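One protein chain omitted, others in place.
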Amino acid sequence: MPDPILTLQGLNAFYGDFQALYGIDLEVAEGEVLAIIGANGAGKTTLMRSISSLTQNRPEMVRYRGEDIGALRADEVAARGIALVPEGRQLFPSLSVEENLIIGGQIGRKGAWSLPAIYKLFPILEERRHQQSTSLSGGQQQMVAIGRALMANPDLILFDEISLGLAPIIIKDIYAALPGIIGEGMSALIVEQDITKALAVSSRFYCLQEGRVSLEGTSATIAREDISRAYFGVA
Amino acid sequence: MEWVNAIVQGTLLGGLYALFAAGLSLIFGVMRLVNIAHGDLIVLGAYLGLSVTTVLGLNPLLALIVVVPIMAAFGYVLQRGILNQTLGKDILPPLLVTFGLSVIIQNALLESYSADPQKLNAGALETASVAVGSLSMGLLPLLTFGIAIAVIAALQWTFYRTALGRAFRATSDNQEIAQLMGLNRRHIFGLAMALALSVTAIAGIMLGIRTSFDPSIGGGRLIFGFEAVIIGGLGNLWGTLVGGVILGVAQAIGAKIDPGWQLLAGHIAFLVILALRPNGLFPRING
Partner (left out) sequence: MNLSNLHVTRTSRAAKAAAVVGALILIVLIAAPWWAGRADMRLMGELFLYLALASLWNLMAGYAGLVSVGQQAYVGFGGYMLFALTIFGGIYPLGAIALAGVLGALVAVPVALLIFRLRGAYFAIGTWVIAEVFRLSFAQVSALGGGSGSSLPVGIVKSLAASRSGREHLSYWLALGSTVIVIAAVYLLLRSRNGLALTAIRDNELAAGSLGIDIWRTKFVVYVVTAALTTMIGALIFLQKLRISPDAAFSVNDWTAFVIFIVVIGGIGTIEGPIIGTLIFFVLRETLADLGTIYLLVLGVVAIVIMLKAPNGIWGLIRGRFDIELFPLSFRVKTTHPSKKG
């Protein structure tokens, strides 16, 4: 296995007194696509937030390219090349479609992704570029959210339930576009409720259950029963 | 004719109130902070203008070149050093901390400049006037009004046409996600306060040229600015100009009826608008 780009060591996360993650150990290799699956409330979003430093960690809990980044601010983590497509899209309502994309590139990292490249990937966004982002359909908003993250030219991109609330046909489109997106040598963590989709695009997976890793393995070879056991915690 | 004159003078006075209001509106727009010390910062701007004009012998308008950067730097430091620590869900800390700041500024000014009223001397500009038909308009009020328009246009442009403005709007929309775009919100807020205090410096100097001032008048200036913001509609920069003008005209009409009614008439206009249009005349549509 190539060098890991990201290593989590005993990652804990809290909301006030409530502990949402317990000692997560996880590795993402350079160029690898990893799936994170788990039931509602398992802690998937919390994991994404911890990696992005939106929640406070201890420095050594998150290691990225040989650097302890757990205690950095979220903007410092972003500047190092980790981008998040957040759950529920979370576009900036006061910004137009194009401004949402431009602000994604504000970090100024060099790479393949630029405004024209995004418009080539999602042509509809170019047509709607001066519209307010909130006036788009859910699927189009998701494209903006993905484009916004790509504009940072990240080395590691985190997708949190990009299919949430979208029609199956749109989900299909987005997943069809994913290999083209990730193909450029990026590493990716994909959180997804739809296990089949998640396993299809990933090489390995981790399953979370009540804040702990209940199973990890190779996406192609895992047995369905093992997953449902790890997923729901039933024997 | 006298009434027309009163309305024209009131309108021009509204320019000054819009300058009071613009900084307040900007800060609220970016970080939902209501700065109780805003009026005292305006007065601080006037006093800095006084020191610069006496030490360097400059015209107060030229003193802006010195005072604006000083106030901007002060704003940035203030925001990063103190005010950023107060921002959160609870409205109490920012309110009480800026209230404490207001008392500090007021008494620091008293300590260094005494309670004697002061004025900035802009020479011939103060008495010059232009005649339009039978109306005579003072050059200074006209200039103030023009500056107010220019300042608001510049703020509007910054907000909607520049990377900084984009960062302001994004941070205002969603601080967490803005951080993910590599924006350090503490720095962004510092810049917003720096910009707001630049405008405040301009407001302070125009105030100081127009009337005499002393350390205690900050509260009143905060109230005028606040009324202009609410009348115009929260978050609407051009609205603050309209709000300032309405306030100025109401005061001028009140003063025409009875000099003791000037301020009261302005407050009453504000309360009437609050009763009829609680969101102001031109509320911004999106949140």
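List of remarks:
Note that the chains take the letters A and B in the order they are written out, and that residue 1 is the start of every chain.
One rule holds in what follows: a residue touches a chain if its C-beta (ideal position, glycine included) is under 8 Å from a C-beta of that chain, and two chains touch if they have at least 3 such contacts.
Source: prediction; values computed, not measured.
In the entire assembly, the chain absent from the figure touches the shown chains B.
From the set B:D173, B:D214 or B:E227, the residue in touch with the chain omitted from the display is B:E227, counting the whole complex. Here one chain is not drawn; of B:P94, B:P141 or B:G165, the residue touching it is B:P94. Check B:G57, B:G133 or B:P278 against the missing chain and you find that the one touching it is B:P278.
Residue B:T86 is the one among B:N5, B:S51, B:T86 or B:Q118 that touches the chain missing from this view.
One chain of the complex is left out; on chain B, the residues touching it are 33-34, 36, 82, 85-86, 91-97, 99-104, 106-108, 110-111, 219-220, 222-223, 226-227, 230, 234, 260-261, 263-264, 267-268, 270-271, 274-275, 278.
Here is the rule we go by: only the chains that are shown with their structure count from here on.
By the touch rule above, chain A contacts chain B in their complex via residues 52, 54, 73-76, 78-79, 83-84, 86, 90, 92-95, 99, 102-104, 106-107, 132, 134, 148, 152.
Residues of chain B that touch chain A in their complex: 163, 166-167, 169-170, 172-174, 176-185, 286-287.
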